[in-house]
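Apart from one protein chain that is not included, each protein chain of the complex appears where it belongs.
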Amino acid sequence: MEANEPRIPGVTAPSVKTRPDNNNIGLPHPKYPLRDLIRKLTQNKKVVAGGTILVAMVFVVAFAPLIAPGDPMAFVAQANQPPSAEHLLGTSGQGQDVFVQLIRGSRVSLLTGVFVGLIATILGIIVGMTAGYFGGAVDNILSVVMNVFLVIPGLPLLVVLAAFLPRTPATIVLVLGLTGWPGTARVLRAQTLSVRTKEYVSAAIVGGESIFRVIFAEILPNMASIVASSLLGGIAFGIVAEAGLEFLGLGDTSRVSWGTILYWAQNNAGLLTGAWWTFLPPGLCIALAAFSLTLINYSVDEITNPALRSQRSGGAILRKLYLRSRATPVVPNEK
Amino acid sequence: MKNESQILAIRDLRVRYNSERGPVTAVDGVSFSIMQGEVFGLAGESGCGKSTIAQTILRVLRPPAVITGGSIEFRDRQVLEMTDEELASFRWREVSLVFQSAMNSLNPLITIGDQILDVIQAHTDRNKRDARERAAEMLKRVGIEPDRLRSYPHELSGGMRQRAVIAMALSLEPTLAIMDEPTTALDVLVQRQILEEIEELRTSIGFSILFITHDLSLLVGFSQRIAIMYAGQIVEMSYSSELVREPFHPYTLGLLDSFPSVNGERRKLIGIPGTPPDMSAPPGGCRFHPRCAKAMERCRFVAPQLRELKPDHWVACHLYD
Partner (left out) sequence: MELGVKYIFQRIGFYLVAAWVSVTLNFILPRLMPGDPASLLLSRISGRLRPEQIDALKKVYGLTNSPLPVQYIQYLKQVLHGNLGISIYNFPTPVSEVIATGLMWTLLLGLTAVVISFVLGNLIGVIAAWRRGGWVDSVMPPLMIFIGSFPYFWLAMLCLFVFGFELKLFPISHAFGMNVTVGFNLPFLIDVVRHTILPAITIVLVSTGGWALGMRNTMIGVLSEDYITMADAKGLSNRRIMFGYAARNALLPAVTGFGIALGYVVGGALLTEIVFSYPGLGFQLLTAVQNLDYPLMQGLLLVITLAVLIANFIVDLIYVRLDPRVRIQARE
């Protein structure tokens, strides 16, 4: 049984996608071309909710200087002032406007996330698909590499890497991308393996198409949803992990990001002075971003794997029947 | 039909479930009965609803399926009205089930001995040792060494697994054993062997069999009566000898022509053109009409009723109205 990978705590990774299966009743399954998938996505409440949040965030990132003008690092008032009309989220332990920091810091946090997601996904595609496509010795070697990097705990490695390398924004992105790729690679490898044995791929290979064409034109489109899902997961990972590194003081503490706000909150003992506004908002923003991405991922899971869908078909009455007893219910005259 | 020896009576059974493409009526008004000690064959293409019936009799059909009409009467008891406790004692003890793929119906993490034990201990008061003896006994009867009690399913060959499943199904000596394509996954030689073994067991233990298959040839020598299903309905039903001798429904004719007769004369294999219908939107009128060589205008609009054309020979076809 192809396992659904557990949702990794704290970080959102998509489940291993196999083809929709396990339909005891024997109906042929409709395929899921991209168009159909997109239509279903826009109809799904969770996706819409997640998507809205993301769009709002993109908006904030784009117009940050307009929404919260001024120098985020400037000292504007007394330290640790609670929220007021003038400073919507109060002031930090060093007298900076938390709201301005939050809005302007969104750029660093979210963009880092996006880049990390991109790097991890691209690397994952390259390694995963190569392993899945060629199989044999290539696959064995790459699989070992993948698994080794999956098993080595990420955080200590990240910490040491970030400590040794120069403190630039690029370092963080690079380092995170390099630790994030194995998860994607594994998923893509699994899917490539299963897609590869399909007839149309064999047909293309026999027909003499070049390897690249086969990979990109035949195999990749089928994995579009998985790649998209990995990308979203990678972005979520990037956002959370970046915050973690900044929190440890490993990032560039002279920039403003959600993570650095938290770093200063911890270092200025904001918690111990009751200044909840110094750490609550950035954490909520990070969570919101990660949550919306995960939500979309989770919904895509549900759409492509009908078994996981929360059972809404048949209405509430039927649901109660199924809960009460495992025996097939008798509902006369059900239309 | 004599009522004293009737053990199962299904009347106008309807089963529906909601798929993504709308409600699908998998079983649409099916009625038949099974007598004591009888082998009753149910034949049809995949998707016609025969497996659904098998699982419905035990009410183990998975959501989102619902039974929307009809009745299932087992020896004066209404299965559709049973409570969970009643079902728990009814299942396996009175009616047991053999699935097509033994590998799938066995839990891969539990030894086959323990899986048989489970059943014995759930339904009887035997202690572990007695239960184990009984399990070993059943395995011997199907030709498996008792030390295989400690084997896991993946350690057995396909044929042995199927025998083990059959042993499990008979361990409580049920009144009726439902066998859903029990030999389909096996090669022809093993198939024949197992069928013979089943017949032996049947005569010695004395249970009835509801034998479900898409392969009509298996039923011909094996069952007393046969019902042919198509698209959720029974289209013809009679004694097997009668059916082979004088099939009425065009679909039955097609099925009979679709397999080579090993012993008989050489015939041209015809097969039935077309594919089974989409059950979420079955054809109007007679469901078989799009594939029927003898379809008439009427067949497109009016659904034929199952009628007793000759004694104990039922057909649903406008050709004979």
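Each chain gets a letter, A and B, in the order it is written, and its residues are counted from 1.
Going forward, contacts are C-beta pairs under 8 Å (C-beta built on N, C-alpha and C of every residue); 3 or more make two chains touch, one makes a residue touch a chain.
Because the structure is a prediction, the values reported are computed rather than measured.
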Not-displayed chain touches, in the whole complex, chains A, B
Of B:L106, B:I228, B:V244 or B:I272, the residue in touch with the unshown chain: B:L106
Check each of A:Q43, A:Q94, A:N147 or A:T168 against the chain that is not shown and name the one that touches it. A:N147
Which of B:A9, B:A88, B:L195 or B:L309 touches the missing chain? It is B:A88
In the full complex, subunit B touches the hidden chain through residues 55, 58, 60, 62-63, 87-93, 96-97, 99, 101, 104-110, 118-119, 122-123, 152, 154-155, 157, 168
On subunit A, the omitted chain is touched by residues 1, 3-12, 15, 22, 24, 46, 144, 147-148, 150-157, 159-161, 163-166, 236, 240, 243-244, 247-250, 262, 265-266, 271-272, 274, 276, 279-280, 282-283, 286-288, 290-291, 294-295, 298, 307-308, 310-311, 319, 322-323, 326-327
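Methods note: only the chains that are shown with their structure count from here on.
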Determine the centre-to-centre distance between subunit A and subunit B, using the mean Cα coordinates as centres, and give it in whole Å. 48
Interface with subunit A, subunit B side, in the complex: residues 15-21, 23-24, 26, 46-47, 51-52, 55-56, 59-69, 80-82, 84, 87, 279-280
If we count contacts the way the header does, which residues on subunit A are in touch with subunit B in the complex? 24-27, 30, 306, 311, 313-314, 318, 321-322, 325-335
